[in-house]
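Here it is: the structure, laid out below.
Note that this complex is displayed minus one protein chain, with the remaining chains in position.
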Amino acid sequence: MSTGYAYHELYGWHDTGTHAGLLPADPRRGLQPHRHFENAEAKRRVHELVVATGLVDRLVRIAPRPATDDEILLVHSRAYLDRLTSSNDTGGDAGDGGSPFGPGGLDIARLAAGGVVQAVTAVVEGRVDNAYALVRPPGHHALRDTGMGFCLLGNIAIAAAAVRLSHGVERIAVVDIDVHHGNGTQAAFADDPATLTLSVHQDRVFPPDSGHVTERGPALLNLPLPPGTGNGGYLEAVRRVVLPALRRFRPDLVLVAAGFDANAVDPLARMMVTASGYREIARLLVDAAGELCGGRIAFAHEGGYDPVYVPFCAHAVIEVLAGVTEPFPDPFEANFDHQGQQELQPHQEAAIVAAEALLPEVPMG
Amino acid sequence: MSTGYAYHELYGWHDTGTHAGLLPADPRRGLQPHRHFENAEAKRRVHELVVATGLVDRLVRIAPRPATDDEILLVHSRAYLDRLTSSNDTGGDAGDGGSPFGPGGLDIARLAAGGVVQAVTAVVEGRVDNAYALVRPPGHHALRDTGMGFCLLGNIAIAAAAVRLSHGVERIAVVDIDVHHGNGTQAAFADDPATLTLSVHQDRVFPPDSGHVTERGPALLNLPLPPGTGNGGYLEAVRRVVLPALRRFRPDLVLVAAGFDANAVDPLARMMVTASGYREIARLLVDAAGELCGGRIAFAHEGGYDPVYVPFCAHAVIEVLAGVTEPFPDPFEANFDHQGQQELQPHQEAAIVAAEALLPEVPMG
Amino acid sequence: MSTGYAYHELYGWHDTGTHAGLLPADPRRGLQPHRHFENAEAKRRVHELVVATGLVDRLVRIAPRPATDDEILLVHSRAYLDRLTSSNDTGGDAGDGGSPFGPGGLDIARLAAGGVVQAVTAVVEGRVDNAYALVRPPGHHALRDTGMGFCLLGNIAIAAAAVRLSHGVERIAVVDIDVHHGNGTQAAFADDPATLTLSVHQDRVFPPDSGHVTERGPALLNLPLPPGTGNGGYLEAVRRVVLPALRRFRPDLVLVAAGFDANAVDPLARMMVTASGYREIARLLVDAAGELCGGRIAFAHEGGYDPVYVPFCAHAVIEVLAGVTEPFPDPFEANFDHQGQQELQPHQEAAIVAAEALLPEVPMG
Partner (left out) sequence: MSTGYAYHELYGWHDTGTHAGLLPADPRRGLQPHRHFENAEAKRRVHELVVATGLVDRLVRIAPRPATDDEILLVHSRAYLDRLTSSNDTGGDAGDGGSPFGPGGLDIARLAAGGVVQAVTAVVEGRVDNAYALVRPPGHHALRDTGMGFCLLGNIAIAAAAVRLSHGVERIAVVDIDVHHGNGTQAAFADDPATLTLSVHQDRVFPPDSGHVTERGPALLNLPLPPGTGNGGYLEAVRRVVLPALRRFRPDLVLVAAGFDANAVDPLARMMVTASGYREIARLLVDAAGELCGGRIAFAHEGGYDPVYVPFCAHAVIEVLAGVTEPFPDPFEANFDHQGQQELQPHQEAAIVAAEALLPEVPMG
């Protein structure tokens, strides 16, 4: 089993400033300067844990390189890229007022998108069996014409489009387990029956009016789960909706938008998934890829904002990719795995049933 | 309307070290040094917001002083106080491995408990109409013989016992809206029919097996709400359980364990309450105190771990106490008040109904 | 003895962003995002120490208010004020690329200048004997037409001009002990024989080519000391240059630009002054004011960038103002007071001698 791993220290240099969490600091609005929720800590600490436990020694390092204009323009408009380019010297905001970047921010965003392209390409070319791209800034909210939700470039959408073009990969399934709706990826492939976008997320968190189960397209499926969903509900969602959808779609490649903001202490959502939950989700997805497309699966890091716990969640996923049989213990298991209502609840099942009903709409491969 | 406000800068000096969130940092367990979830930021920023908006000018400053041995021994054992005293020069842990403190930690804990005593006393003596004690470390998990859950001394329990002794206050109701079970306060008055302990919290978060609706006592009521409960469920809980219980009990004084960790971005729970929700909860409690006991109500700060949003939640509550009619706007309202499932959900109502059924057990005043 | 103390929590909200110390973060220049040297910590911690030791209880709190346009225009040009005003909603830089501010930054700068005005006015009106204004951002580098060196408004120059206008104070001496040259204050009064500007600083640190002993004016004296000067050199400088100049000038009021960046661990200069050195300097200045102008002296906080040690230096000075006879011990005394070459060195004396020679040019009062 060989697993690619794309990380670059510059990802931690993406500068989201002294925002008060989500909003620009402003004393007149009571917003004392602080950190942006999306700062370097959580991701840098994932990498450091991967090194500290020795897991990195079982991975094949993949060197990120900047995404090219051509790659970016597969997903974004020239006007938007021009806008980012013209702000690259000063920094600015990618569009919605919540996606700040500093000088050189586009350079780092290119390196993130390019890191995913490199990781996915390595999988497609068979140089590695599967891959994890630990990138920053995230990408799954970015739209054709604007950044959004901390995202500048649609990392996964760019990688999917790039390997389709470069390597002729036909059917691609993107499974988005970030706790927020993968609206950018969905929009990028809204008219494309060959790219299944499948997003499991907390009901109406971000974008605020997006990700409804009722949204339709040639190959899209949304599963909004109620706030408070834990391992039980998530695993049931994967087993009853995600896996059947994948089996029906029969992708040639599976990409996973690996957000960890459904974790049990994340500030930016209200879910309860633990490292063991993420481990099991990853195992199900990796097994499905093994069954359906020769194991070709690549994960790209998206959200996840608790600097202490995200590392253990991501580490568990990377262990699964690498086929580690003796996992590094999650020291928070005693705290988080046994909280009340971790198991599937009836109102969670109702949400799953609603998405299950739409499985017949997934185009068969 | 005059509102007392007890705060001391030393509360921010309580040192919870470089814990990895909840656990001592330890590279062998993958625990990179970081902050403890319970660090100074969230509380210090509450105070700074209260100053920045000018709200402080409408408050009567109450100077905290250290709680005395006699006061502490109303709630804690001599053995435990001796243990804390002997660790005061070096720092240590108050008992459960998750309640660290630095050198001088007991001194600060005394100042927190004493701050609540001072605030409550000012209310009881009528020097102020009501009061807010912005103290740290928190207190509601501390038990007779041990610290627990970041708490060293049972601040509210000590204050309740102290004013009963010093001023003959007979019937005291403690309403605990911290998202975790107020087990320490409950235990302190487990045999006391004159002190109603009423805790609304997330089902089985902390302590892990505590706060069940089935727990019984001469004057206790627990309302565990499911994870993911928002303003709708919380307000319904207050209206249908807390207020009826207070009306039945007819307290001479209401104390509120004002934790803000049910807020919509708190790491340590999975609830969705916003500043407007806390504002309305406070209004209901203040009105109830007005109706039942001449308005005698004091809030003591407990949990609440998001440094950015807790300040707006607490600020809203203090505004209600001070009778502010033009509240300072919550800049996060657009983000958090309209998330999915903020309104009461059926499975939340079921939890409320279960607690409602126990109202007849509340002793009548 | 009554001592005024002006501090406002909003001073800590002045936002200098994620600068890499002195320069805007920029990955292309290798500048990883970090803090600006001039961030809130050092000043906020001074205030917290003043509270923690109880010193605040011996002080008379003076409420800062924003400086008015009229006050600001006594020192700055309308064009510059308009420029700051137009950037107030977005934040920006006050002029030299090293003086960043966030949204609302001008509001805070006004509050800083106004805090000094209030403190100085209280002294002039005899409501307090002396005063300390713990303000931020600093002011002594700001020029008529531009901000500079972290400074937006010339706090002390504004206060001096304001009380001259409002209260007819004729002769004012500004003693600048900040380790950098007080070029802004010097420039503001470059043609004014009634305002003596006297700056003791490290030779050519900032501004880089400024503060030479050879600079001349109707009432100015610069004493550039060599890097590495400690308590010995500083006290000799005060005794042999500052005090004689004051005695010659015979001011009606003494203002002190109280920078603490000559402290023994400051990053932004290379001096070795300790808390005991600052204490003695303050004592000499306070005694001189007592001898010369009825004790009318006010200190305004300027630089000082080590968050750990600046508090003890400033605390010592405030103790002197307040006439505290049993000072709070400096816990770093054993570390810093006995380093090599703390005593006056011959090359330091040479610099003092050069300035001494210019004393006859100080206009006699």
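Which chain is which? They are A, B and C, in the order written, and residues in each are numbered from 1.
One rule holds for everything that comes next: a residue touches a chain if its C-beta (ideal position, glycine included) is under 8 Å from a C-beta of that chain, and two chains touch if they have at least 3 such contacts.
Please read these numbers as outputs of a predicted model, since none were measured by experiment.
> Taking the whole complex into account, name the chains on display that the unshown chain touches.
Per the touch rule above, the missing chain touches A, B, C.
> Among C:193, C:227 or C:323, which residue is in contact with the omitted chain in the full complex?
C:227
> Just one of C:187, C:200, C:268 or C:344 touches the chain that is missing; which is it?
C:268
> Considering the whole complex, which of C:10, C:31, C:94 or C:196 touches the chain not shown?
C:31
> Among B:42, B:94 or B:108, choose the residue that contacts the chain missing from this document, as touch is defined above.
That would be B:108, which touches the missing chain.
> On chain A, what residues meet the omitted chain?
8-10, 12-13, 47-48, 51-52
> What residues on chain B make contact with the chain left out of this view?
10, 12-13, 15, 17-18, 24-28, 32-33, 40, 102-104, 107-108
> List the chain C residues touching the unshown chain?
Its contact residues with the unshown chain are 20-23, 27, 29-32, 34, 37, 41, 45, 48-49, 52-53, 202-205, 208, 224, 226-230, 264-268, 270-272, 306-309, 311-312, 315, 328-329, 331-332, 335, 338-341, 345-347.
We adopt the following convention: only the chains that are shown with their structure count from here on.
> Would the interface of chain A with chain B count as same or different, where same needs over half of all numbers used to appear in both copies?
Homomeric contact, same residues on both sides for the most part.
> Enter the angle, 0 to 180° in steps of 5, of the rotation superposing CA atoms of chain B on those of chain C.
Copies differ by a rotation of 180 degrees.
> What whole-number Å value describes the gap between the mean CA coordinates of chain A and chain C?
50
> Taking each chain's centre as the mean position of its Cα atoms, how many Å separate chain B from chain C?
42
> With chain centres taken as the means of their Cα atoms, state the distance from chain A to chain B in Å.
About 36 Å, centre to centre.
> Among the residues of chain A, which are close enough to touch at least two other chains?
Residue numbers touching two or more other chains: 27, 32.
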